[in-house]
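Since the structure comes first, as structure tokens, the remarks are kept for the end.
The complex appears here without one of its protein chains, the remainder shown in place.
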Amino acid sequence: MHVVVVGAGVIGAACAEALSAAGATVTVVDRSGPAAGTTGAGEGNVLVSDKEPGPELELAQAARRQLPELLAKLADELGPELSDVEWQPKGGLVVATTDPRPLRDFAERQRTAGVTAHEITPEQAFELEPNLTREITTAVHYPEDGQVQPVLLATTLLSAVRQRGGRLLSGVTATGATKSALVTDSGTIACDHIVNACGPWAGDFASKLGAPLPVLPRRGLILVTTPVADLVRHKVYDADYVGAVASGDADLQTSTVVESTPAGTVLIGSSRQRVGFDETIQVDVLRELARKAIRLFPRLAGVNVMRAYGGFRPYTPDHLPVVGADPRVPGLWHATGHEGAGIGLAVATGRLLAELMTGQEPHVDPKPFRVDRPGLAA
Amino acid sequence: MNVTINGEPATVEPGRTIAAVVPNVGVFCAIGVCHGCLVTVNDVPDVRACQRVLREGDEVITR
């Protein structure tokens, strides 16, 4: 079985890895190269804390269980350098600065779905995060939350694919398909299946194959500070994060996610805005992020921000990923629509897709992610 | 003009940059591009020593 995966972001890379592990011959094509789009502009969140009970949380939990196992396996296969993805299972801390009840209720619902969510006192929160604002009303600690460096994760997965004999073709743009081949600007590639892992551009690509898909870009901006020692230890969010992720509003929404990286920089995300593929910087968005971050960590006011980067996250009308076969075009499969959660959902998405394609028992229920579900109907 | 550098008092000529009076501060480009000479001045971190002209009473901490 020869599969061509279109898109070398983390989702395409995870699909390619899982397919090659299942014995398929895999070719990955990307018009730029690995992690050049959405993945390269991501924070690297591997989160369960921000998800309501439901299909997405189940996928996230599955991915969270698989990621350390997969990384250990890839370390054996690739060696320590190529398999290093800066995986940090450091835990997340969600804090409320106003009414504590919504966060409490949310954590309670998550616990019934199997998420580890410890409600802790403000004092305990200050022990975990000494620089946190004193103005918090409650906090929930999520030890399962973690972080990777997304470009490293995508390139590690692709390295495994290549090690197993698969191919990575960078600078090759997919333009269409015939019954048994992908058509690109550098010739056709004969294959049995095509996986559409084009992220926010997945709708465009699907249209070219005669299978329209309602995936749209949602812009996210992240601020990066200069390196600063021991100011932030976990991933820290304010409790309105959940609301912003699940919202369909076009207007700007920001919620604070503050975390440090192994390099010492502090990442501050994340805004969500439906502005098409507009890349221009908006200072009011940056200002809002800065204000909310300082509200959580007042000491950040004196730290320099040196970089801002923006990316486009693929979202669907019902905010669920699309994973599986497209009944309209035999041989076409989709793996997209993960919005800002793709890094954390990638490895379970890849495994699910490989299971469906090879006829194995799926490890998570695939029905909610079907392309012909009512939630995707126009 | 009086300043302190890593806690030590120093007298400097007005108009001097930090890079001109503090040895081994990491100067490479001396025109504010390379950010190699970052110091803390009056508790403000990441100040470029090659660009910052000293003022009376400045407290400079090098890395």
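A and B label the chains in the order they appear, each numbered from 1.
In this section, contacts are C-beta pairs under 8 Å (C-beta built on N, C-alpha and C of every residue); 3 or more make two chains touch, one makes a residue touch a chain.
Convention: contacts and distances are computed from a predicted model.
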item: UniProt protein name of the chain not shown, from "Thioredoxin reductase", "ABC transporter ATP-binding protein", "Glutamate/aspartate import permease protein GltK" or "Pirin N-terminal domain-containing protein"; value: "Thioredoxin reductase"
item: Contact partner of the left-out chain, one of B:Ala19, B:Val39 or B:Val60; value: B:Ala19
item: Residue, one of A:Leu152, A:Val183 or A:Leu356, that touches the chain absent here; value: A:Leu152
item: Which of A:Val232, A:Val303 or A:Val371 contacts the chain that the document leaves out; value: A:Val303
item: For subunit B, residues in touch with the removed chain; value: 13-17, 19-20, 24, 26-36, 38, 44, 46, 50-51, 53
item: Interface with the undisplayed chain - residues on subunit A; value: 8, 32-36, 40-41, 81-82, 149-152, 155-156, 158-159, 162, 168, 170-171, 223, 225-226, 263, 265, 268, 280-283, 286-287, 290-291, 293-294, 300-310
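Methods note: only the chains that are shown with their structure count from here on.
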item: Geometric centre distance via CA averages, subunit B-subunit A, whole Å; value: 43
item: Of all residues in subunit B, those that touch subunit A in their complex; value: 43-46
item: Sites on subunit A touched by subunit B in the complex; value: 226, 228, 302-304
